[in-house]
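Apart from one protein chain that is not included, each protein chain of the complex appears where it belongs.
This part shows chain A:
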Amino acid sequence: MPRSPSKRGQRVKEDAAASESVTKSVHKIAFVRDSLLSSANTEVVRLRNPHTDSGSMYVVDKDKKAVHEIMAFDEGFRCWFIGQTVESHGKLHMISPVDVTYLILPYLMKASRIVPLEHLLEDEEFPDLSCLDCVASDKDFSHVADNKGTSDLRAWKYNEQSTLEWLSGRVYRLSSLLQEKKVPTSTAQSLTYICPMNPEQAKEAYTVLAHGIISEYISPELTTKLHKHLKLPEKSVKPKVLGSAENQGAKKQRLEGPTDDYSKDNMAGVKGKAAMTAKEKALAKSAVGSKSILSFFGKK
């Protein structure tokens, strides 16, 4: 999840066409910004994902000239209650703004000649790309490309150096934000557990995390370049591979689910009884025949 959905959660009904896969469900649950809902001229489009190079869904707000990405959070076994009905489609969608630069960057990188932006934004596979033109038309891309020709021509030439500079700026900004919000850098499943680290280590860990988040918006090759540019430590792939091979058995077992059945009441009952000492038993016995003190003294 690249951005936390700090916006007010809202239930929206999207067109069935908006979904990637055709499902029977009618409702979809999504977090949407208020401003996006109030906007009249929005369109859900399918664009090339800069990271995976395949199609992803985006919302283009033509009024406010902004692009929003749709993230789906799917836990598999999950349903929603909507009013009195159960919605079997349990995905949670998050719609959050995304910098249009990320979407245009792959095209800038691929461009063999310098062409004006409107010619650049043409993709046979994703015809909706032209929608981005209205968002990108006023934007200045000097942070990733050099302006060629006159400014009204809006022709850009990709510049790797400035792109990397810009991306590292993003990474540092994100890492300082992550650090400020105390987002856990490890996979430990506890928010309250804070792994003791010296400031230098912590800074690096946060930079790695931020780099990981940013890399979801750029192509894999650019990711490696950015990794080198940031002088981050080499990823230790080895233990991961080893660990996954060795732990597969254990993991599988864990995936089978809990073996203890807590739905049965008797567990607690047995425990409670066992905890009673002889003294307490005697006390409980002698209490028989007396009224409860609660019948005299009310709760405050």
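Keep in mind that, in the parts below, a contact is a pair of C-beta atoms (placed from the backbone, for glycine too) under 8 Å apart; a residue touches a chain by one contact, two chains touch by 3 or more; residues count from 1.
Please note the rule applied: contacts and distances are computed from a predicted model.
Participant: Unshown chain, UniProt name, "Ribosomal RNA-processing protein 7 homolog A", "tRNA (guanine-N(7)-)-methyltransferase", "[RNA-polymerase]-subunit kinase" or "DNA sliding clamp PCNA"?
Facilitator: Cross-referencing UniProt, the chain left out corresponds to "DNA sliding clamp PCNA".
Participant: Since one chain isn't shown, list which residues of chain A touch it in the complete complex.
Facilitator: Output for chain A: 279-280, 282-287, 289-300.
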